[in-house]
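Have a look at this one before I ask anything.
One chain of protein is taken out of this complex; the other chains stay put.
Then we have chain A:
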Amino acid sequence: MLSLLRTIWLVFLHLFHKKATIEYPEEKIPLHPRYRGRIVLTRDPDGQERCVGCYLCAAACPVDCIALQAAEDENGRRYPEFFRINFSRCIFCGYCEDACPTYAIQLIPDVEMAEFHRQDLVFEKEDLLIDSEGKYPGYNYYKIAGITAGVKETGQGANEEPPVDVHSLLP
């Protein structure tokens, strides 16, 4: 009995609290930069696709809603030939972002993805790729990787020595 009255009293007090609901869509919700919303594929500082088609995001995805195919250009640079996310399955857990070794796949603070048809929630690379580095500016995986991929010469990467002269026996 006492708790019932107490509850009614608390609800009554809420009449004088600040309103939690907002006039969406006129008014936008404030989302933090690390909010896990819409998934995008970003570009590196040179404006090239960051994704190297390593399949780690697809493997990490608990609902298996990422499918892609890796391809290689004439310089040996890997990129995804297609990259598909089925957002009707995605649970926005962000595991793909955690798994991505190149900062390519990122979840951004945007939740406006509703569609009338489920089929329209299937996004291809063209729908995912944005012209930005996203949350992690400055990172260029191929500058650090051991392969040249047309980005650098052998031994010119970050933290690399010039290539070994195999004819030399000097220490």
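Following the convention adopted for this analysis, contacts are C-beta pairs under 8 Å (C-beta built on N, C-alpha and C of every residue); 3 or more make two chains touch, one makes a residue touch a chain; residues count from 1.
Just so we're on the same page, contacts and distances are computed from a predicted model.
Asker: The hidden chain: which UniProt name fits, "NADH-quinone oxidoreductase", "CO or xanthine dehydrogenase, FAD-binding subunit", "3-phenylpropionate/trans-cinnamate dioxygenase beta subunit" or "Lipoprotein"?
Answerer: When "NADH-quinone oxidoreductase", "CO or xanthine dehydrogenase, FAD-binding subunit", "3-phenylpropionate/trans-cinnamate dioxygenase beta subunit" or "Lipoprotein" are compared with UniProt, the left-out chain turns out to be "NADH-quinone oxidoreductase".
Asker: I'm checking contacts with the chain that's been left out. Which of A:Pro45, A:Pro101, A:Pro137 or A:Gly150 qualifies?
Answerer: A:Pro101
Asker: I'm checking contacts with the chain that's been left out. Which of A:Val40, A:Leu56, A:Leu107 or A:Leu128 qualifies?
Answerer: A:Leu56
Asker: List the chain A residues touching the unshown chain?
Answerer: Interface with the chain not displayed, on the chain A side: 52-56, 58-59, 61, 63-72, 78, 84-86, 88-89, 101-102, 118-119, 121-122, 124, 141, 144-147, 149, 154-155, 157, 159-169, 171.
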